[in-house]
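Take a look at the structure set out below.
Heads up, one of the protein chains got dropped from this complex, but the rest are sitting where they should.
Coming up: chain A.
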């Protein structure tokens, strides 16, 4: 009786730590509030390099907010206040000397609904490149082919690169957006429920793409879909009410969670 109580009340398992050579991103004591309303509280976790880390949790738990904080997209909204640190490869991304546009190049982001720009497929992928520097056309073409190939889209669009991107299907559009992000060679790719607006087959393609991409960069995936998190991620963080509840290797979090709350959520007893 006592023993089982002890297990239930066991202190939270120590937050997973990675040595600096394996850690791409580390978040320390991070707090964030929208117009005075707290959205993230005292978050501390580190994200391993060349792995897929999934953020799961019920709606409104702050997982998308955290994702946007890593890309400093909250800068556009002036009612957002934050404290604490987020370090990308050891550099504080909120430091005064941080170049925000360079940060956003290094930390790519893919949104829930595909948002290709109203231009050709080619121009979509070239968009980020053109912002950086002028490249000879040959070199630019090579990068675009590489990005589209990495996003598993090249074979489908190579004959119609100069057609409107809006003519692609939803799944193709999402892969185009991923290619567009890859073209500027980011270190980290943030994916905010990238498959939630897609059909099952497109979802599988995206998941396969995510698994393949981790040899190139670090991926962080926000998802509502437990199976998806289990299928593609190496590490899983469970957030609830703006706090980190549990973080660990995906196998462990899904099969043997430390905390009752995590288990309840994963098994669908709490939404």
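Assorted remarks:
Simple rule for what comes next: a residue touches a chain if its C-beta (ideal position, glycine included) is under 8 Å from a C-beta of that chain, and two chains touch if they have at least 3 such contacts; residues count from 1.
Just so we're on the same page, contacts and distances are computed from a predicted model.
Set against the options "Fumarate reductase subunit D", "Glutamyl-tRNA(Gln) amidotransferase subunit A", "Phosphate transport system permease protein PstA" or "NAD(P)H-dependent oxidoreductase subunit E", the UniProt name belonging to the omitted chain is "Phosphate transport system permease protein PstA". Only one residue from A:18, A:34, A:94 or A:166 touches the chain missing from this view: A:166. From the options A:47, A:184 or A:244, the residue with contact to the unseen chain in the full assembly is A:184.
Only one of A:55, A:111, A:235 or A:254 touches the chain withheld from this view, namely A:111. Of the options A:119, A:135 or A:204, the residue whose C-beta touches the omitted chain is A:119. Within the entire complex, the positions of chain A that touch the omitted partner chain are 71, 73, 76, 78, 101-102, 104-105, 108-109, 111, 113, 115, 117-120, 127-128, 131-132, 163-167, 177, 180-181, 184.
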